[in-house]
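A protein chain is absent from this complex, but the other protein chains hold their places.
Labels run A and B following the written order; every chain starts at residue 1.
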Amino acid sequence: MSQSLNDDLNRFDHTVDPEMDNSAYTLGPLQAGPPCCHPRPLIRVEHLSVRYGEKPALEEITLDIHRGCITALIGPSGCGKTTFLSVLNRLTDMIPGCRVAGRVRMGSTDLLHPALDVQALRREVGMIFQKPVPFPLSIRRNIELSLLEHRITKRSELDGIVEQVLTDVGLWNEVKDRLNAPAPALSGGQQQRLCIARALALEPGILLMDEPCSALDPIASGVVEDLIQRLRGRYTVIIVTHNLAQARRIANYAGFFWVKERAGTLIEFGQCRQIFESPNQDLTAAYVSGKRG
Amino acid sequence: MPEATAHSIAPLGITRDRLATFVIWSAALLVTGLFLWLISDILLGGITRLSWAFLTEPPFDAGRSGGIGPIIVSTGLILLVAIAASVPPALGTAILLAEFSRRESLFGRSVRLSLDVLAGVPSIVFGLFGNAFFCIYLGLGFSILSGGLTLACMVLPILIRTAEEGLRSAPDDYRLAAAALGLSRSAALMHLLLPTAMPALIAGLMLGIGRAMAETAALIFTSGYVDRMPDSLWDSGRALSVHIYDLTMNVAGGDANARAAALVLVVLLLLVNGAAMTLADRWRNARIVTA
Partner (left out) sequence: MNWSKLNTLFPSRADQPLLWLLRLCALTAATVVLLILTFLVIESRPALRDVGIARFFGDRSWHPTEGEYNFMPMLSGTVYCSLGALLLAVPSGIAAALFSRWYAPASVAGLFRRLIELLAGIPSVVYGLWGLTTLAPLIGRLHAPGTSLLAGILILALMILPTIALTADAALAAVPQAYLRGAAALGLSRWGMISGVALPATRSGIATGILLAAARAMGETMAVLMVCGNVVQYPDSLFDPVRTLTANIALEMAYAMGDHRAALFVSGLALMLLMLAMVGAAGLLSRGRRYA
């Protein structure tokens, strides 16, 4: 299952800008601005609805997530953005009474199929939460935890992965001397980057980010935002954010959610620049200009 | 000055307040006094007899002289049997309750109800049950095994309750984050949730041991009175608390040794309870740091 999911994903090349000092990173330079890739849909969501018990949370969402791009989901609180993310890695399974309808396909795989191996799916689709959730273990153990259960047990291989993912998130130089220190002792921004590293260690193709910066101070938030930009191209990123400026800075695509009749709906979806500069819907225009929301 | 004004407004309230203060202080002093009396009595009565020899020698003359060596060994064996028999089912039940069933589910409620029932059973009734089931029905006779198994039934609710609470207090964020990393529930449990809850689990275990160690009534008809060194788990063995009871009630002139044995029992209990409390505190602090 994991293999077939992986086959659906093509990794992108990226060129290195010699002007930039990238010694701390292996991901390559910042790719600024949203002139994007050719739209090649990776996940196709059609008529997706979600209910908690009898309470509708999402109604009739249809959109495509494009390969290698950053897709931002914007909109006011409580309009179902987080629920949308949880459908994509089936964390909705863990919510009692949650029911899902519609079609969500990744390549030829039906993500809503009851017999889908959700563990394989979740290894392919990583998730970062709003509040960093470092496990109360050592920094090293946080990253190794998910690897140990699967294939990797060799010490040298584990060490290699730990170093690589920590370098990827720019944390290696900060923590390389104290890998055995407890992870909860890190600062908020470091914790969030550790959580990203933990997700990257599984070599996912897709990263879901649920307001990854909103619990951080402005400086840590900036560092994490830079990091997300560096992920572009290598990973398909879907990010929920309340910060319109941030969405505008980093995203290639944007989807605008709004609450209609007490259920979240997708008002408009398109290229980020188009959503912000020439929205088709009045509601979108009002929201992105700050008149509503 | 303000007191004078208050006095002129509500003299009755102030009088009552003073009276209540007086009554409460005297009640607290009385309680403290009584308890200090009790503790000092046991301490002073027992400490003169206490020696290394007392702890290791066998009792002579029905316990009037000699020590409590075999009795400590029997107590230890009974506790070991109780722990070995109660910890695995208790841990399993707690995990099932905390991780695989919702707090309000029918299954969870019925298991919890039966645990409340178990926790409410008087210890002498555990003695009756142990005698009828382990000693006679299973043919184990008066033995350390019978006594230990009876105590295992008795501490089951404590162990399950504390373990369930310990596991539940691990934040749900951990479960979500572990699931998002593709971990199975078993793996999350083994590598993440059990280690997180470990201090709470051990604190609960200590509470259970303390309860079992203090127990007398359930042991009289299950593990018996024999004060020889036990040869095996199928031998009868006298627990420390039973020894204290026997010396006080049935042996004229056994008081002094009974006090010494009581002192040993209380000190052991204090150590166990202290360990439980320290662990629980450390666990609470660790959670504060994490949060």
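Details
The rule we apply is simple: a contact is a pair of C-beta atoms (placed from the backbone, for glycine too) under 8 Å apart; a residue touches a chain by one contact, two chains touch by 3 or more.
Since we're looking at a predicted model, the values are computed, not measured.
Between the chain not shown and the residues B:L50, B:V73, B:V111 or B:L176, the one that touches is B:V111.
Residues touching the missing chain, restricted to subunit B, are 10, 13-14, 16-17, 19-21, 23-25, 27-28, 30-32, 34-35, 38-39, 41-42, 45, 88-93, 95-97, 100-102, 110-111, 114-129, 131-133, 137, 153, 156, 160-161, 165, 184-187, 189, 210, 213-217, 220-221, 241-242, 244-245, 248-249, 255, 258-259, 262, 265-266, 269-270, 273 (touch as defined at the top).
Everything below uses one rule, namely that only the chains that are shown with their structure count from here on.
Centre-to-centre separation of subunit A and subunit B, using mean CA positions: 49 Å. Remark: subunit A residues 89, 91, 94, 96, 119-123, 126-127, 129, 131, 133, 135-137, 145-146, 148-150, 184-185, 195, 198-199, 202 touch subunit B in the complex. Taken in their complex, subunit B has these residues touching subunit A: 102, 171, 173-184, 187, 191-192, 195-196, 286, 289-290.
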